[in-house]
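Only one protein chain is missing; all other protein chains are in place.
Chains here go by letter, A and B, matching the order in which they are written, and residues are numbered from 1 within each.
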Amino acid sequence: MALFGRRNVLLVLLAVALVLPAVANSYQLYIGNLVLIYTLLAIGMNLLLGFAGQLAFANAAMFGIGAYGTGLLQVHFGLPFAIAFPAGALIAAAVGLAISFPALRLSGLYLALSTLAFAQFTQWIFLHWEGVTFGAGGFKTPQISFDPLPVSKPVGLYYLSLLVAVALYIFARNLVASRVGRAFVAVRDGEVAAQSLGVDLLRTKALAFGISGFYAGVAGGLYSQALNYVSPEGYDLFQIVLHKAMIVVGGMGSVAGSLLGAGIIIIVLELLRAVKGAQEIVFGGILLVFVLFLRGGLISVIQRYVKGWDEPLHAAPPRRDEPPPLAVPATPVAERAAP
Amino acid sequence: MMLSYILLSGVTTGALYALVALGIVIVNKATGVINFAQGELFMFSGFLAWALHVQFGIGYPLTLVLAIAGGFLLGVMTDRIAFQPLKNVDVVSLVLATVGIAFILRGVARVIWGGKGDYLTFPPITSPEPIMIGEIMIIPQQLAVLAGAVLIMALFWLFFRYTRAGKMMQATADNAKAATLVGIRTDRIYALAFGTGTAVAAAAAVLAAPLTLLYPDMGFSFFIKGFAAAVLGGLTSLPGAILGGLLVGIAEALAGGYIASSLMEVSGFVVIMLVLVIMPSGLLGARRLRRV
């Protein structure tokens, strides 16, 4: 077994994560929590885009819906967090599923644009449905406590995030190593061939949308409590570049890469916290540079040089790193233009 | 509010959307992709024009020409950085690359020209005072924008109709392979398309600036509405883009005037969803969107 294989590295990381509250100050604990939350977002995004190949921009919207759903169920209906949190995640999953139906009749660029427009639409709802969402100012989330456990709220919330993140990480790992994961990749790599094996395109894509929405919704519920506050800004378009940058940096079509990407992006984000413009430049730049020069993400570098990081469904990098061979050219984007 | 006033302002903003849509359609026709940085290129060109006009005191007509030239260069850069290296790779990488460029442009604009929520005013071209012609209230500024938009549309029409470059772009759009066979260098055509598409957007930005003010986040909403207009027009039709732009502009002015002004912000989304779900080929598009 390789000493620096994935299993060992993840176990060490888990051990560090478990003792973090004992050694970290409250700011570091908050950052740790953010990494966990964004790992969930990245896995959800990766299942949809990296595995199922669906270029959608609605993840930020699902993140917001999870946060608003969790918060508002507590505020308006007095539900306890223990119910509001899963309910919020399920609402996000349901919305993800619902938007997939009109959106999935479209492919490629049209899917991207209609989901982008949907993300803008949810922003608008958060801003203008003031009776329910409290408008631009947002709202404070109710305090939760972890009684009778002997932990403060930040520590309890951190452990809750850790528990959920570990569970959903394992869930995703199992999922991609199954017929469902293979169906996702089949749809990504060749829709016609996937159909010829009996894979129903609409159902498979809708499933990916629903699962992805669920992950984003769970992340949103945890995020609302991490900030103690929900407002439209937290889920705006900037999230789009963050989420995409995470999976491109970590590695498309890699669950471990999602964790890697989330960790890196959150740390960079914190370093740049003060300057919004700089964040946009850096994350836009990261996205561009990785897409141009390292399409497999950092995970592909690790897989090349360190033993024990192989993954299922990761035979060739999901995208071409080399120009297509002359004999059998893939249809270039430009040629698809011709009507 | 008077209907005539609403209609006129709808037509004016609609003409701006039409220009943004034209930029999207020009790129899409030639290359088959949507430039997701189109909105930010529009915004950035607007700020460039502001710098030229307000900071360096260059006159408005020359500013317009320089901004169009600057837009053209920005478009060619987008082609060189994102499209050329990725055009044979896959659509996902291409879109992500243009999204990356979009955010870089946003960030640069924010760092140079102001933080979130800061609006820069662009001096009006004509008197901002409304004038009354009979019962109809007219804001000269709007008329100037409308006239400018019509002029620019006419110029691009002439470009496509009569210049060699324009004709070659048409040929490439119709059949990229055949164009290569007859010796058209398609790489240049792609660069030209990105350049021209952004130049139209730059022209729109200079016209829009005095009406809408300038802020780093303005690009996205213009992009979504421009795309709505382009989709309404069928995504590959230039007249369709103009018609679509006017319709989106008028529809949102009516919704804003008679229902609630906040509705104007989501007109783009509503139009996109309606068109894509009900009428995927748009009003004038010959080609159906690819369906599953």
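Throughout what follows, a residue touches a chain if its C-beta (ideal position, glycine included) is under 8 Å from a C-beta of that chain, and two chains touch if they have at least 3 such contacts.
To be clear about the criterion, contacts and distances are computed from a predicted model.
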The chain not rendered here carries, per UniProt and among "Amino acid/amide ABC transporter ATP-binding protein 1 (HAAT family)", "Imidazole glycerol phosphate synthase subunit HisF", "3-isopropylmalate dehydratase small subunit" or "Phosphonate C-P lyase system protein PhnH", the name "Amino acid/amide ABC transporter ATP-binding protein 1 (HAAT family)"
Chain not shown, its touching partners among those shown: A
Hidden-chain contact residue, picked from the options A:116, A:172 or A:287: A:172
Have a look at A:181, A:220 or A:297 and name the one touching the chain we're not showing. A:181
Which parts of chain A are in contact with the chain that was left out? 170-172, 174-175, 177-183, 185-186, 188-190, 192-201, 207, 211, 253, 312-316, 318, 327-328
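One rule holds for everything that comes next: only the chains that are shown with their structure count from here on.
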The residues of chain B that touch chain A in their complex are 28-34, 36, 81-82, 85-97, 99-111, 115-116, 173-177, 186, 190, 216, 220-221, 224, 227-228, 231, 236, 262, 265-266, 268-269, 272-273, 276-277, 280, 286-287, 289-292
Which residues of chain A touch chain B in their complex? 49, 53, 55, 102, 104-110, 112-114, 116-118, 120-121, 124, 127-128, 191, 201-202, 237-238, 240-241, 244, 248, 275-289, 291-292, 295, 319-320, 323-324, 329-330, 332-339
